[in-house]
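All protein chains but one are shown at their positions in the complex.
Here is subunit A:
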């Protein structure tokens, strides 16, 4: 596709666009937006790194390499490593079903996928406590069989999965709907079976959307606080994720360590942002060709 150069050919020194405001209005609006963003987004980000490194590099390294911090990092990575593949599988399956087939209860499925977006994470955590907790529905049975979910790693993984369910499916559904089913039909007529169609046709067509959804999913999985906080029990070195660890350190007035660990999460956010921008530009290139 080519872009149409609007008014580009005009040789007049002053280009007058219908939608253009006067210069001072533009300056003020830009300034307002920029100062707002600096105050509420940029400044806190800088502050995190500033506070983290205020007492020197050694303190910083010590804070993120002490056993509890390492355990928190490990737990966060574990939860993400379990939640993301599961959500990938679920997201692709749900998007595939919603975008390419007509069936009863489709709108219910779509609403269900959105549920974690509309429910407060604390409620999400509480749901699991109510089901799997000691006083919960399945509590006695779980205790009999010596399975612990709440205040243990499985609970954290479950909560993480719950809050991240929509990310991949939501990303893929509009994409797959826009692409339609003709390519898949063509593949099947040519003799491809279901797996071949998925592998050679469907997945390559959605790979950027998939990657985009995965990155957002990962960012949320690692940064989740509310739902995880309810089910974790805050046992240091055992059920503390990174974000919970930050809270504990901060409550103990150990702000240098708290900011050091927080800077890891901030770093993750920056990487996510960079990847997201990169993918968006790739997709834009693809579609503008």
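The criterion applied here is as follows: contacts are C-beta pairs under 8 Å (C-beta built on N, C-alpha and C of every residue); 3 or more make two chains touch, one makes a residue touch a chain; residues count from 1.
Throughout what follows, contacts and distances are computed from a predicted model.
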{"item": "The complex's invisible chain, by UniProt name, from \"Xanthine dehydrogenase YagS FAD-binding subunit\", \"1,2-phenylacetyl-CoA epoxidase subunit B\", \"Aspartate carbamoyltransferase\" or \"Sulfate ABC transporter, ATPase subunit\"", "value": "\"Sulfate ABC transporter, ATPase subunit\""}
{"item": "Hidden-chain contact residue, picked from the options A:17, A:108 or A:190", "value": "A:190"}
{"item": "Option from A:205, A:254 or A:272 whose C-beta touches the chain left out", "value": "A:205"}
{"item": "Sites on subunit A contacted by the missing partner chain, in the whole complex", "value": "182-183, 185-193, 196, 200-201, 204-205, 289"}
